[in-house]
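Excluded from the complex is one protein chain; the other protein chains are retained at their positions.
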Amino acid sequence: MSADVAFIGRKFVLAEFPSADALLDGTRRMREKGHAKIDTHTPYPIHGLEAALGIKRVMIPTIVLGGAIMGVVSALAMMIYMNVIDFPLNVGNRPALAGPALIPITFELAVLLGGSSAFFGLLIGLLKFPEPYHPLFELEAFRRASIDGFFLSVEVPEAQNAEDVALQARELGANDTHIVVESER
Amino acid sequence: MSAPGHAQGNDAEVVLDPLDPRPFIEGKQTDKSLNDSLFRHVWIVPGKGWLALFTVALSMLGLLGLALGYTLYKGIGAWGNNNPVGWAFDIINFVWWIGIGHAGTLISAILLLFQQKWRTSINRFAEAMTLFAVMCALIFPIFHTGRPWFAAYWLMPYPSVQGIWPQFKSPLVWDVFAVSTYFTISLLFWYLGLIPDLAALRDSSTSKAKRTIYGMAAMGWRSSGRHWAEYKWSYLLLAGISTPLVLSVHTIVSFDFATSVLPGWHTTIFPPYFVAGAIFSGFAMVMTWMIPARHFLGLKHVVTMRHLENMCKVMLATGMMVSYGYIMEHFIAWYSGNQYESDMFFKVRWQGPFAPIFWLMVVCNVVTPQFFWFKKLRTSIVFMWFAALAINIGMWCERFNIIVTALHRDFLPASWGNYAPTWVDFCLFTGTIGLFSTLFLLFLKFVPAVAVTEIKELRHDTEHETHAAAAGGIHP
Partner (left out) sequence: MSHHQSAGSERRSGALTIVKRVDPPRFWRSLEARSRSPELIEASKGEFPQGADQLADEPSRRSFMQLVGASTALVGAAACQRPNQKIYPYVRRPPEVTPGNPLHFATAYSLEGYARGLVVESHGGRPTKIEGNSDHPDSLGATTALDQALILGLYDDNRARQITHRREPGLGPEPAAWRSILVMIAERSEKLAQKNGAGLRFLVDPSASPLQADLRARLSERFPQAKFVAFSAVAAEGAALGNKLAFGRPLETRHDLAQAQVILALDADFLGDGPEQVKLSRQFGASRTPGPAMSRLYVAEPCFTPTGMLADHRLRLRGSEILALAQALVVELAKQPGLDGLAPLAGLPRAAASVDARWVAALAKDLARTRGKCAIIAGRRQPAAVHALAAAMNSALRNVGATVNYATPLAIDGGVEALRGLVEDIAAGTVDTLVITAKNPVFGAPADFKFDKLLARVPLSIYCGMAEDETSAAVTTFVPVAHSLESWGDGRALDGTVSIIQPLIHPLWSQVTDTDVTAAFLGEGDKGSHDLLTTFWKKRAIGSGWATDVSFDGLWESWLAKGVVDRTAAQPESGLATNPGALAGALAPLVAKAVKGDSIEIGFAVCPKVFDGRYANNAWLQELPHPVTKITWDNAVLMSKATAARLNVETGDVVRIEAGDRHVTGPAYIQPGHADEAVTVALGYGRTVAGKLAKGVGFNAAALRDSASPWFARGVNLARTSRTIRFGITQDHWDMEGRDPVIVATLAEFHKEGSHVNEKLEQQRRPLETIHEPVDYSQQPYKWAMAIDLSKCSGCNACVVACVSENNIPIVGRENVRIGREMQWLRLDRYYEGPVEDPEVVVQPVMCMHCEAAPCEYVCPVNATVHSDEGLNEMVYNRCVGTRYCNNNCPYKVRRFNFLDYHKEPSHVDKMATNPDVTVRSRGIMEKCTYCVQRIERKRIDARVEGRKIADGEIVTACQQVCPTGAIDFGSLNDPGARVTALHADPRRYNLLHEIGTRPRTAYLARIRNPNPELA
C-alpha cells in the first residue's frame, strides 16, 4: 500500500502475534532469516526474549557498580578532607579520623550514586530517553503493545522491500502486519 | 480487538501455591480486563467521597502551613519544647513518619528479591506511601532547628565563608545523608516501576491531552524487548540496593539516640529494634489506607484477603521483635546495675508523669499484634483495620517515650523539667497527616494504585505454570 511513497526515512514492519509463545517463536525465526534490526513489543517482559532477540549481555550492572564505587570514594574523600585534613578540630576529645563514624555516610553515598546510576544509566544512558517520538507510535494498532498485544518490529533496510518482510512475518504466524514509513509531515 | 490467542488465558483462575489454593488474582482475568479494571479509577471523574476527603486533607495541610509559618515568625518558643526537653513533637513526628516510610521499600524491594509474588498487588501503593511519609519526615530536620534559614544549607558540605565544615561525627549529619538518600532512591525506584504503566495509560487514554501528559511521563517507553532486558536488571538492582538502604536508614535514625549518653537513649539494641518498629508501623499504615482503598477503587480482585492476611502476619512478627526490644531494654537497665538506667525505666517510664503514654504504648504495640495469632481476627477486615490504627498510635507513643520521657528526667534531679505541647505542636502533627493524605489522594487519582504491568506479568506467568502443571510438566 505504501510502496509507492517516496522513501524519506526509516521503514518498519510491525507484526502482531496471537500469543507470547508465538511471538518468541516468530522472533527467533525472523532473526534466523537474517533480519538484524529486530525488536519485540510486549506489555510485560517475557521469558526467553533475550535469547530470541540474541541479546548477549546487559550493561546496567556494570554501570551501577561504577556508581556505587564512586559513592564510596567520594564519601571517604569528602569526610577525610573536611574533618581531618582541611580543618581538624578537637571535638569532644574524639579523634579527627574516627573510623566508625565514617561508615554511615560512606554507605549512604554508595547507595545514592549506585541507585541513581541504575535509574539514569538506564533511561538516559542506555535507552536514550526521553524519546517522545518513534515511527511506531504512528500506528493505532501499536497502542496495544503496552496493553495486551504481542508485537514484533523489524526495521527494513532501504534496499529491501517492506512488503516481503511483512509476508515473511505472516508466514511465521503473525496474524496481522503493518508497515510504517517515516514520512515527512 | 482482543486476539483469539487470549482465549486460552480465559479459563482457570491464577493459582500459585498448591498448599494455599487461594488465588492472588480472583476471577477470570485477561490482560485487557486487568488493564481496564485497574485503570478505571484513573479515567473516571472523582466521586463525592474522594472530593470530600480531599477537602479535609487540604484543610489539614493548611494547618501545617499555619504552624510552620507561625514557628518561623515566633521561633521554636512557639512549641512546648524547653530546656531539659530540647526535642519533642518535632523529632517524634520525624521518627514516626520515617518509620512509616519503611514498609513501602521493604515490600517492593525485599519481597521482590524473595520473589514473593503477592507483593505485586500492594507494592506500588506502599512505595507511594514511603515517598509521602518521607516527605512529611523531611520537614523536621530543617524546621526543628532554631535557625532553619541556616540549617537548610549549613548541614551541606559546601565551602562556606566561615571556612568550617559539617561535623561528620554527628548523627544528625548522618541523618541528613540517610534520609535524603532514602527519599531519592525511593522516588527513582517508584518511578522506574511506574514507567510501563504510564505507557499503558498513554496508550489506553482517550483524549489527546491525557495522551500527551502520560506520554511525556512515560518518556517514550515502547515496551521494547531490548529495553525490557535492561529494565528488568535495573529494577532488580535498585531493589537490591534499596534493601540494605531500608535497614540502614532507621538504624541511622536510631543512632541519634543510641550514640548519646542519656539514660533511655544510650542503648545498643536501638538499631534493630528501630528497624523492626519501622516495618511494624509501616505495614500498619499500609493496612490503614489499603483497606478503604481496595474497597473504593474496586481493587478487591487483586488485593485479596490473602494479601491482607500476609500483612497481618508480618505485623505479628515485627510486633514481637519490637516487644523483644522493649523487654531487652528493661532487662539491660536492670542487669547493668546502672542506677540512672534503671530509674529511667522502672521509675520514670513506669511511674513518671508520662507513664500513661508508656502503658498505652505497651497495649498498642505488644498486646494488639498478639491477636493476629487467631485466623478469625487475622481475616476480619474490621478488626485488622482498628488494630492497624492502634499500632500507628502505639508507635507514636513509643517515640514520645524515647524522646520526651527520657529527656525530662535525666541525670541531675535538680535539672529535671516537664513538658506540655502547645497548639502549634498539635497543628504541626495534624498538618503532616494532611500533607500525607493530600499527596496520597492525588496519587490514587492520577496513577494506578497497583502495578498493572506486574499484575499482568503475574497472570501470564502463573497461567503458564498452571498449564505446565496440568501437562504434568515441571512443578513450581
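Read from first to last, the chains carry the letters A and B; within each, the first residue is number 1.
We adopt the following convention: a contact is a pair of C-beta atoms (placed from the backbone, for glycine too) under 8 Å apart; a residue touches a chain by one contact, two chains touch by 3 or more.
The structure presented is a predicted model; accordingly, all values stated were derived computationally and were not measured.
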For the chain left out of this view, which of B:38, B:53, B:76 or B:122 touches it? B:76
Specify the residue from the set B:64, B:407, B:424 or B:452 that touches the hidden chain. B:407
Which listed residue, B:24, B:39, B:54 or B:87, touches the chain dropped from view? B:87
List the residues of subunit B that touch the chain left out of this view. 74-77, 80-87, 144-148, 150-151, 154-155, 162, 164-167, 169-173, 176, 256, 259-262, 339-340, 343, 407, 410-418, 420
Which subunit A residues touch the hidden chain? 89-95
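As a working rule, only the chains that are shown with their structure count from here on.
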So, in whole Å, the Cα centroid of subunit A is separated from that of subunit B by 30
Subunit B residues within the subunit A interface of the complex: 2-6, 8, 30-32, 35, 157, 163-169, 173-174, 177-178, 180-181, 184-185, 188-189, 191-192, 196, 199-200, 202-204, 215-216, 219-234, 237-238, 241-242, 244-245, 248, 252, 255, 453-454, 456-457, 460-461
Provide the residue numbers of subunit A that touch subunit B in the complex, in ascending order. 16-20, 22, 27, 39-47, 49-50, 52-53, 55, 58-61, 64, 68, 78-79, 82-83, 86-87, 89, 91, 94, 98, 101-102, 104-105, 107-109, 111-112, 114-116, 118-119, 121-123, 126-127, 129-134, 136-137, 142-151, 175
